[in-house]
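Presented below is the structure to which this report refers.
What you see is the complex with one protein chain gone and the rest in place.
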Amino acid sequence: MNTMLEIRNLYTSYGRIPMLMDVSLDIAEGEVSCVLGANGSGKTTLVKAILNMVKADQGTMKLAGVSIDDWPTHKRVEEGIALSAAAVGTFPKMTVETNLKMGAFYINDAKVLHDRLENIYTSFPVLKDRLQQKAGTLSGGERTMLAIARAVINKPKLLILDEPSLGLAPIMVEEVFEIIQRLREEKMTILLVEQNATKALAVASRGYVIQKGAIIFSGTSDELRKSEFVENPVM
Amino acid sequence: MFKNSKWFLVTVVALIAVALLFTGCNQQTGETDEEGGNAASVVKIGFFAPITGGDAAEGTAARNAFQMAIDEANASGEYPYTIELIIIDDQGTDSVAVAGANQVVADPDVVAASGFWNSGPAAAASAVFKEAEIPLLIWGAIRDDLTNADNYPYITRSAPTASQENSASAAVVLDDLGYTDWFIVSDASDYGQGNLEVFTKELTDRGLTALGSEVVQEDATDFSAVVAKIKNSGAKAVYCGSTVEIASLLKLQLYEAGVTDILFAGISGMKTPDFLKIGAEAAEGALVVSPGVDLESTDAGRAFTEAYNNAGYSEPIGAYTPYAYEAALILLNALSACGDAPTPEAMVDAIINSETTGIFGTTTFDEIGQTTNVATYLNVVQDGQWMNYVNSEYANGTRSFGGK
Partner (left out) sequence: MEYLLDLIWSAVLLGCTYTLVAIGFSLFFGVMDVVVFCCGDIAIFGAFSILASYTILNSLGIMTAWPLLLVILLLLLIGIIFCMALGLLTHRFSIKPFEKSSALMPLLSTIALGTVIREVIGLMFMPATNGLADVVAGENAIHVVSGRNPQSFPSLLSLGGSTDTRNIIIVAVTVVILLLLFFFLNKTKMGLSMQAISQNKELSLMTGINVSRSIVITFVIGGVVLAISGFLLGNYQTIMSFDNGSMFGIKGFSAAVVGGLRNTWGAILGGMLLAFVEVMVSGYVPNGSAYASIIAFVVVVVFIIFKPEGIIGEKTVEKV
């Protein structure tokens, strides 16, 4: 099994406050891995560090074996790391269609773009009905769908989903995880960052538990399910 | 970045207001005592003029003339000390003038000051000089009440007042030329307000009322609405009681709007070469009153022009440039009367009692410190040049002002 993303000894800080300490991860190609952690445990910082939206103080990262440490954010996106974070929102004054096209920023071929969009419409029928609507008027669930679709349209090497279930009604949560399930079947490499451990472990094959900026446990989904961390109400 | 954009914007607007106040406050210090030396060997005089900004042409030329007179005095060896100038660029702004005045009165070597082309700054700074009991001789600001019994003997003026200037102009445009349908434009400065008041009084004295009047902001550049108003009022003559920047733009915009069959009369503040930059056709026929006498018509005037040009100044002589020169002569004359160690007290007396013969004749001061030597003459733009009205084709009837 090839490693898609390899993180070694990553440290970041916000001012003088350390945010991540000695984080090492391996995300295997074609698998769903998950990072579990409570609010404020450093999950989002980790995600942003992968895209270089938060600068690393120390540590190295490799994407499919290539060092990406010197790559700015846009280069990492261009080279195939896609981040979907519903919490970051949309481009509210643009239509849903333009939002999707902004997601496909690096696709220059009109034909490819057209095909990708068609694929998205099939996978996310709810968006198809809203194409000409301003993204700012979407409901929470629709926004999450748009966030995922926007990231998926690039067919990324690594798809990072940051708390896709956050703030959604249970029925929407189901729908979101169905989509993740489908992407997994398509062999997309996914890093799922979640608070909802049960749901995440249901789709992931490996997982990491992060607490106060450090990885405190890692293992397969089965190992994780049995561990104290998942049952621990702190989660 | 700002969650509450409303308060952000309110802060921004408040900051702009503060910033505008401060950006107006930079001042330029000319000669300072870099040589250091023996304090008794130096006597300082403060000089104020708008050296930057829209009135820079008048202000810079006045500074040149004043400097020229002082340089001549220092070179003559008549004074047992070196006379130094503290040049303050008042930018035509009250607050800058006051800051400069405070700086000048704080210097122990200062015995007198001269200055001001703008009435507002002159009035504001007068208070400082009166308080410090240091004499101030005004050479270019013309609002009537700058010299008054209250300010006497500290504040004196060697130039004619707005009333004196305007009555000369009124005598020509109202009596000789007989215009009756007037529209008055002035600016919101003290100078503009003074002119508005005085010219309105001239009209009232003759039983006339203006068809309309507008007060424009000092930094305004677009007068299209005023032009439309003038056009609509049916006025046959426009009186512009403002300085060159506003007057030239107003004249230009009247011309561009096709309002040419009209007399454009004004006041000394617009008689600078900058007025002609709007082009010969647009400027044609502007009639203004100037203080003093036509420099070209007297020997003293021609001598002054020659000396000024020989001194190598690039700024052309303006209406008040000779007055600045005369003010320097008056102060120098007073210094001579004060012996080897002049003091502000001695200078106050020496100035009010002085009798100085300069370019425009002999200047003495009356009981409120106003010059008794009043002379004015009219200028008109003909073919892109300012010229003495009496020599122009307008005076001999070859051309007419329009509106008749």
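Annotations
Which chain is which? They are A and B, in the order written, and residues in each are numbered from 1.
Rule of thumb we're sticking to: a contact is a pair of C-beta atoms (placed from the backbone, for glycine too) under 8 Å apart; a residue touches a chain by one contact, two chains touch by 3 or more.
Worth saying up front: this structure is predicted, and the values here are computed from it rather than measured.
Set against the missing chain, the residues B:Val172, B:Ala188, B:Leu203 or B:Ala375 yield one that touches it, B:Ala188.
The chain not shown here is touched by just one of B:Thr52, B:Ser95, B:Thr260 or B:Asn391, and that residue is B:Thr52. Per the touch definition above, the residue from B:Ser248, B:Thr321 or B:Ser354 contacting the chain not shown is B:Ser248. Of the listed residues A:Ala87, A:Val112 or A:Ala169, the one in contact with the hidden chain in the full complex is A:Ala87.
Counting the whole complex, the residues of chain A in touch with the unshown chain are 51, 53, 72-74, 77-78, 83, 85-94, 98, 101-103, 105-106, 136-137, 143, 150, 167.
Along chain B, the points of touch with the absent chain fall at residues 1-2, 5-6, 8-13, 15-16, 19-20, 23, 26, 51-54, 56-57, 60, 188, 212-217, 219-229, 231-232, 244-245, 248-249, 252, 256-257, 274, 277-279, 314-316.
FYI, only the chains that are shown with their structure count from here on.
In whole angstrom, the spacing between the mean C-alpha positions of chain A and chain B is 72.
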